[in-house]
Structures are given as C-alpha cells and as structure tokens.
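All protein chains but one are shown in place.
Read from first to last, the chains carry the letters A and B; within each, the first residue is number 1.
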Amino acid sequence: MAETMKLEIFRYHPEKDNEPTFQTYEVPFLEDWVILDAINYIKDEIDGTLSYRWSCQMGVCGSCGMMINGVPKLSCAVFLKDYYPDKIRVEPLTGFPVERDLIFQMDDFMTKLTEIQPYIIRNKDEEKPLDEGEYLQTPAELARFKPYSMCINCMLCYAACPVYALDSTFIGPAAIALGQRYNMDSRDHGRDARQELIASHEGIWECTFVGECSAVCPKDVDPAAAIQRAKVSSTIDWFKDVLIPWGKKK
Amino acid sequence: MGKKEMSTYHRPFPNTWWLKRKPYVLFMIRELTSVFVAGYCIFLLVFVYKLTQGADVYGNFIDALKSPSSVALHFIALAFVLYHTITWFNLTPKILVLYKGEERIPQGLVAGMFYAGWVVVSVIVALFVLGM
Partner (left out) sequence: MITNHDIVMIGGGGAGLRAAIAIAETNPNLSIAVVSKVYPMRSHTVAAEGGAAAVIKDNDSLENHIHDTIAGGDWMCDQDAVEYFVNEAPREMIQMEHWGCPWSREPDGTVAVRPFGGMNIERTWFAADKTGFHMLHTLFQTSLKHNNITRYDEWFATKILVENGRCQGVTAIELRSGKIEVIAGKATIMCTGGAGRIFPFTTNGAIKTGDGMAMAYRAGVPLKDMEFIQYHPTGLPGTGILITEAARGEGGIMLNKDGYRYLQDYDLGKPLDIDDPSHPVKKSMELGPRDRLSQAFVAEREKERTIPSSYGHVVHLDIRHLGEKKIDKKLPFVRELSKNYAGIDPVYEPIPVRPVVHYMMGGIDTDINGATSLPGLYAAGECACVSINGANRLGSNSLTELLVFGARTGKAAARFALEVPHPDKNSLELQTADEQKRITRNFFRKGRGTERIFSLRKEMNETMETSAGIYRSGKSLKETCDKIKELKDRFVNIDLEDKSLNFNTELTSALELEFMLDVAEAIAYSALKRTESRGSHQRSDFPERDDENFLKHSMAYQTNTKPHIDYKDVIITKWPPGERVYGKEK
C-alpha cells in the first residue's frame, strides 16, 4: 500500500449505543477511487460491521447520499483525490433520524411524496383511450417540466435544508419539486388537487429560500426554483381570488 | 443479540448551524440585511414626513444627518442594501424561469436584465438629483 488516506466515519448502532462515535479507517489512496469505493474497501477488508446504502455506482439510483466533510454528496460521485491528503469525515445525511451508521430513515419523505400526488391527474371526461395513441406534447412543453422530472430522490436537498432540519413538518424541496413537475406537465390537470398541500403552511411558505437545496442537487433539478415559482403562482391565485371572487373555477 | 431497545438517533441541530458552512452564513447575512432595508424604508418615510413639516424642521433634520455617526450609519446601510440587492438579483432567475421554445433563457441574462434596469433607474435618479 503506497499512499493512504483516512476516513473518519460516523458510527451508531441502535442495539448498543446511546450516542454516535467516529471511527477512523485508513484506506489506500487511488487516483480514480470515489469515496464509495473507499467505503466498500472498508466493508470488504477492514470492518464488516459498517452499514450504508449503495447500488448503481453511477449517480442515478440515489442510494448513497452522505455528508462528506459536512456537505451532502453522492458518495459514488466524489473522488478521494479532491480531498487528498486530508482526512475525510463521513456522516449520514443530516436532518433525518439515524437508523444505523450511515443509514438514515427516510419514511417521512416517502409519506410526503405520496401526499403530494406525484402522478398524472386528469379531468374525468378528458381521459384518452389507449387506442387513440399518445397525448401530443411539443418539445417546448416537455422542456417546461423536464428539469423537475430529473429528481433521483437522493435526499441531498433535504440534508442541505436548515428549514427541514429545524421543522420536519416542512414538505421539503424534492417533494415540492416533484409536485411542480406534474403541475407543469401539459398532460396534467391536477394542480388544484396538489395545491392544498403545496400552498399550505407546511408547503412552500415554510421555505425561506436558503437555496442550498439547488446548490447540492446532483441532477440540477433546482428545487429552490420550483418552490419560488410555486410561491409566485400561489400568490397570483390569491390575488385572483380576492380581486375577482366570481371568477373562481368550478 | 441486542442489549437495548432499538431506536433511531436524532442528531441535535444547534442554533449555530448557520456558522458551519459559508453558504449558510451568506444566507443569514442576507436575512439580516432585510432589517436594514426595512429600517431604511422607515427612515425614508420619516424623511418625507419632515419635508411636510416646513423648511425649518427639514433643515434641522438635514443638518442632523450630516453628523459623522449618521454618515457612517448610511454607509453601513448602503453596504447592506447593496448586498441585499445583489443577492436577490442573483436569485431572480430561479423565480423567473423563461423559455424561448425549448431553450431556457440563460439565467445570467435574466439576472442581467435586472442589473441593467437597476443601472437605468440609478442613472435617472442621479440625473434628477444632480440636475437640481
């Protein structure tokens, strides 16, 4: 082993520990290793008890989000060489309860995702039979919502959001962005159905526009933009309601 | 196998969270600048009120503003308002997402329009003030 590096990893075992500890491991330094490679090396060669989630190793399954020196990152997409020779501190994503070691609990997100109704909702009489083919959608219409459809649910945005950490009732960046993804889809009629939650206190108005959700997003989804744009359209809704109450939709 | 009841660990989130990373510090400064922006708005209202109270009152008020402490306060307020303006202008492309066909209008251009508008308004104000 020529050059090595140190990883300081957050350890917590619910069956044994009341408080987490940090454990330091020495791993080989390889130019083309990502942090996940080093963690896999630890699991395989040094300490089989380390628990974490991972799968695709290509930044698309969204499993391996971790705090790397305090910043939320996909551990399969950051290289050791960017930190060498300093020690790297690895922790589970902040803002979530820790199940064990680097594994955090994401039940809360799964509930919120369901509540936001992230699927096409169409007016009943406007459903097109399959035999009549696809709904037409121009490339321009597709471009309107496409960025928001790129979310891999990796939870980095929640970990970057101090609002969520302070008050977990906040629906949060990814779920709202996914709601907006459908709101902006030309095939969808579900905005009103989603609005109740999106425009609620736990929804967009909780956001103070720190903007870090977008900064850490590995897929350029820009959830901060999704939320601010929802604020604008909700405000317009409100003005419309107040100024022309008779114009209210059925 | 386990000794204690299994439970998740909730990490504390200290009040000093915003000191931990630079983007959070910058955010908190941006939030803080709102106080100055609001304060200066009140000051401007006072200013207008003094104007309505006749030349003497207004003159005294202007003299008071020339004190070193008042000038210093103005510079501080200017710095904060500038910070506030710039950070918000930089954020406008997030709110104003414009498309031309399939292509998104570059974020820099959207922010640029705000800066351009800012310059134009500033020039008009400057001409108005200096022209007097």
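Convention: contacts are C-beta pairs under 8 Å (C-beta built on N, C-alpha and C of every residue); 3 or more make two chains touch, one makes a residue touch a chain.
Since we're looking at a predicted model, the values are computed, not measured.
Q: Which residue from A:E8, A:E26, A:D188 or A:E202 sits in contact with the chain not drawn here?
A: A:D188
Q: Just one of A:Y52, A:F96 or A:F209 touches the chain that is missing; which is it?
A: Going through A:Y52, A:F96 or A:F209 one by one, A:Y52 is the residue touching the chain not shown.
Q: Which one touches the absent chain: A:L93, A:M106, A:A160 or A:A177?
A: Counting the whole complex, the residue in contact with the absent chain is A:M106.
Q: What is the set of subunit A residues that contact the non-displayed chain in the whole complex?
A: 13-16, 32, 43-45, 47-49, 51-63, 77, 99-101, 103, 106, 110, 113-114, 117-120, 128, 130, 133-139, 141-142, 145-146, 149-153, 178, 182, 185, 187-188
Note that only the chains that are shown with their structure count from here on.
Q: In their complex, what parts of subunit A are in touch with subunit B?
A: These residues of subunit A touch subunit B: 12, 14-20, 70-71, 94-95, 97-99, 105, 139-140, 142-144, 162, 165-166, 208-212, 214-215, 222, 224-225, 228-229, 231-232.
Q: Which subunit B residues qualify as touching subunit A in the complex?
A: Residue list for subunit B touching subunit A: 1-4, 6-11, 13, 17-18, 20-21, 23-24, 27, 31, 91, 93-95, 97, 99, 101-104.
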